[in-house]
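For this depiction, one protein chain was excluded, whereas all remaining protein chains were kept in their positions.
Take a look at chain A:
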Amino acid sequence: MTRYKRQDPEITRRKFINVAMGTTAAVGGVSLLSALGSANPVFRLTADKMPPLEGDILVHAEESKEGRPIALADLSDQLVRAWPMGKDENGADVIRKGDPNNILALYRFPAGEIVAPTNLEATVDGQVVAYSDVCTHAGCSVSDSDINAGEMRCPCHSGQFAPKRGAVVIGGPPPKPLAQLPIRQDGERLVVAGFFLTPPYPYHNNEAEWDNLKQEVEEALA
């Protein structure tokens, strides 16, 4: 005769082990989420990654003459690619090509050919116009169209833009026109007159993020 009657435990052994293992696996699994932090490095906004800013000089992007300031005579109705060149925190010249989305497309058309919706205020005498050269679809660099003269075509997915009409989309998948960059003439040089008029790629569908970036840039420069 036993003195103690065996009581049924509140939970079975199997259940206890299952719950314990499940909890361990869940806690362990969630802790692995911290690994995602190392997968996504912190972004630091350095001078070479800033977007084109007021006062930046436009320089050639073509490899053979990279960094040489662009003169009016270099431009025509054929696309010329340019980088904005500004100063870093020590005052040295820095080509802002750390962000490849800073690449610009420059055109010079005879007076009167550039029409709305291009912002004529932001061009040089209504003749020289600057756009972001990055397709608003998948971020490829847009070229002159080899099919229709006077148009731009993206080699990736055939997005087409009209550079005389504010780079509006005239064919293909891009959702937005190319962003126009305000420029002015300063002696022989072309100088950026301010931020892009509309959010450029990859901010073209996220105005808030573009505003954040502008604010971040202004804080970094202040």
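Everything below uses one rule, namely that a residue touches a chain if its C-beta (ideal position, glycine included) is under 8 Å from a C-beta of that chain, and two chains touch if they have at least 3 such contacts; residues count from 1.
Note that contacts and distances are computed from a predicted model.
From the set "Imidazole glycerol phosphate synthase subunit HisF", "Cu2+-exporting ATPase", "Cytochrome bc complex cytochrome b subunit" or "Anti-sigma factor antagonist", the protein name that UniProt assigns to the chain left out of the figure is "Cytochrome bc complex cytochrome b subunit".
For the chain left out of this panel, the touching residue among A:69, A:126, A:173 or A:194 is A:173. The chain omitted from view is touched by exactly one of A:85, A:103, A:130 or A:192, namely A:103.
Only one residue in the set A:18, A:148 or A:185 touches the chain that does not appear here, and it is A:148. Interface with the hidden chain, as seen from chain A, comprises residues 36, 39-41, 43, 49, 61-63, 81, 97, 99-100, 103, 133, 137-143, 146-148, 153-160, 169, 171-176, 202, 205-206.
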